[in-house]
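All protein chains of the complex are present and in place, except for one that has been dropped.
== subunit A ==
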Amino acid sequence: MLSRTADNLYWMARYMERAETNARLLEVAARNALLPDTGGGNRNEWDSVLQAAGTRDAYRTKFGRDAVQRNVETHMFFDRDNASSVAACIHSARENARIVRTALTTQVWEAINDAHAEMTELARQERSTLSTSFMKDFALRHMAHVRGAILATQLRNDGYDFMNIGHYLERADSTARIVDVKYYVLLPNVSMVGSGLDNYQWRTVLHAMNAQRAFAWVYGGEVTARKIVDFLVLNRQSPRSLIASSDGVMEHLERLSRGYGRTTSATSRARTVNAMLSEVTVEDIFEEGLHAFLQRVLNEVGALGHEITTSYLNGEAR
């Protein structure tokens, strides 16, 4: 297929997933902020998601240093100046989709177009009538609709692979960022590690991923940092885990290699990342430091994205 078409499909999928990530991040902050104040007024739930999303500088330029709920929500949900806000992501996904209408089924296009139309409507509504959970549900519902249409109706050709590669790569990025919020959100002091507050914050991460029940089924009992990291990073049963996302990228890159009869540097790079995630243990991760590990994963994901672009998407393939 045309490199440009593959590029549009890949980015369409990435933007859809990114919209979902932002909605989930807001949910993390909103729930953390519900907890009674134990840190003497020194709270940063809303600032933490800005850091995790990597948009704190952009936020401060526009809204100033105070990370207050309403402004953070505006920034991460509605603000079209923020390229990764939910509204901007849906808009970009639709633009990418519009360019490659020919490669999408009617159902997929209509799902994206509806999301865009309803987002435009939502942006006109009185903000005080919109709760954070409503916004999160709105984003999740539409992304599920699009994703479902893709899975149910798209031809299983190379275009399908490029959509899935975008989807899984962005999901890996997303999970790493959501877990990393926990690094940025403050605990009042070191002695609180492992405390009720600490665990509450961890449970929030699960909640944002709609994974509390799944977690309970798999691990039962106490919620601990180690179990959650195992679940969200290393457990293949968990659909948003880093390893599951990496498997998804691998699967579709391998399908491309078989279909095209050639292996690219992107495939090799993906194998390396996949092998790393398959071998690492929870102990290794905490040894290295969770934050350092997640930052390393984010860099690997970025580098893999670059390889995918040069191997398939920028028209230089020979």
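Here is the rule we use: a residue touches a chain if its C-beta (ideal position, glycine included) is under 8 Å from a C-beta of that chain, and two chains touch if they have at least 3 such contacts; residues count from 1.
Going forward, contacts and distances are computed from a predicted model.
Not every chain of the complex appears here, and the one that does not is recorded in UniProt as "Circularly permuted ATP-grasp type 2 domain-containing protein", selected from "Protease 3", "ABC transporter ATP-binding protein", "Ribose transport system permease protein" or "Circularly permuted ATP-grasp type 2 domain-containing protein".
Considering the whole complex, the residue from A:20, A:158, A:230 or A:300 that touches the absent chain is A:158. Set against the missing chain, the residues A:35, A:83, A:99 or A:276 yield one that touches it, A:99.
For subunit A, the residues touching the chain absent from view are 1-6, 95, 98-99, 101-102, 106, 109-110, 113-114, 158, 162, 256, 260, 262, 312-313, 315-318.
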